[in-house]
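Removed: one protein chain of the complex. Kept in place: all other protein chains.
Let's turn to chain A:
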Amino acid sequence: MTLDTPVYDLDALYDNAQVATSMYEDPALFDVEMERIFKNTWVWVAHDTEVPDKGSFKLSSVGKEPVIVVRDRKGKVHVMVNRCRHRAATVCEVKKGKTSSFQCPYHGWGYGLDGSLRALPYPEQYGDDFDKAQHGLQRLHTETYNGMIFATFNEQIEPLVDFLGPVTKWIDLFMKQGGGFPVKVLGEHQFKVPMNWKVQLENTTDAYHFPVVHKSFMQSLDGETEEMFEFLETGKGYVEDLGNGHSVMVMIPELVDLDDNLDAPIPERFTELAQELRDEGYPEDQVKKIVRAVGGAGFNLNLFPNVSFSLAFFRVLRPVNVEETEIRHIAIGMEGGPAAANRARLRLHEHFQGPMGFGSPDDAEVWERVQRGTKGGHDLKILVNRGLVDERPGPDGPLGHISAETGMRAAYDMWKRMMSK
């Protein structure tokens, strides 16, 4: 770190399940977070199916830095900073597509799919000792787990699977919602919220807000489905700290493993879809497997610092500044699966998610209210101590009541660990 990095009393910012107000508000602290956290850990950038072919690319970001995710001719995925090594212009402003190279629009430097500098106009003015190998796009260290592509600026980082730890088994469970087909990205909703990024980080394993914020969503469901979402009432679920800032919130235990209970009756809301699949010629056992997978898994998995697996979609956050965060809700479906099942998944996604969903706008509203509320009572703390009262050791870490703030404590513990380095 540079000499002028402010010194923070980290215990004053987070300790004893209490968060200081300035955690959401201090622009200098935000800059340190971008450096110490987002430039030092594994950050999710894309799903494999977003860059399916040789030459497929998409724009993404690692913290505040714009990156390109691209698959080269040999099928290897590269993540590179979207900045020409000459005079810094972005080399790509197309959100996604297919290409054979990236060319800077300013002076024409051309880069290969692996980021290497291939050619530049009139190179002789740089002299004979100009080394093209030293002027490729800045590349990030990249690894993939079960279709999820992560990248980092930290070359010394532990392998991705070690960073994920017990999270990998939950990712594997989550991906079963392909219903026997590979999981594929179908599209995404994007919206910006005037809030600090950690307000979103806290939310994915927060069951406590659900019946309050999402009452109007619940009211739009059929009785059977509404009952399924009353997980706070039934109290069957739990939240578990999975280490490294990650956590899982199990809401509907019977839907944790979508390969179990395949003989369970088809829910009322999917009877029409089941009939459609039968009419298309799918055998009964496959109909049951697909229909069971259509609604998603029964848990939310939150990864530190920027991605989560939420019932039936991926949620990605991107910090813009201390009081602004971009959110993506990525819809997923069954690659090569029945069109009717993917249509059902798309309609379910639109029902809750995104700028016009029955859920997301209410989330966005309360998150903004948090940011507005922190303008007052600056010495007051934000409480994340709920559920400490009966928290106990779980298989992989502290485990608490479904509405416990165990997941937030996991995230803030990791935040503190990374900020102290």
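Here, a contact is a pair of C-beta atoms (placed from the backbone, for glycine too) under 8 Å apart; a residue touches a chain by one contact, two chains touch by 3 or more; residues count from 1.
Note that in this section contacts and distances are computed from a predicted model.
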Protein name (UniProt record) of the chain left out of view, among "Quinol oxidase subunit 1", "Tryptophan 7-halogenase", "Aromatic-ring-hydroxylating dioxygenase subunit beta" or "Amino acid-binding protein": "Aromatic-ring-hydroxylating dioxygenase subunit beta"
Sole contact to the chain not displayed, among A:10, A:34, A:89 or A:213: A:213
Residue, one of A:26, A:48, A:143 or A:188, that touches the chain absent here: A:188
Candidate in contact with the missing chain, chosen from A:157, A:266 or A:366: A:366
Residues from chain A at the interface with the omitted partner, ascending: 95, 186-193, 213, 215-217, 219-220, 326, 331, 339, 342-343, 346-347, 349-351, 354-356, 358, 360-362, 364-366, 368-369, 372
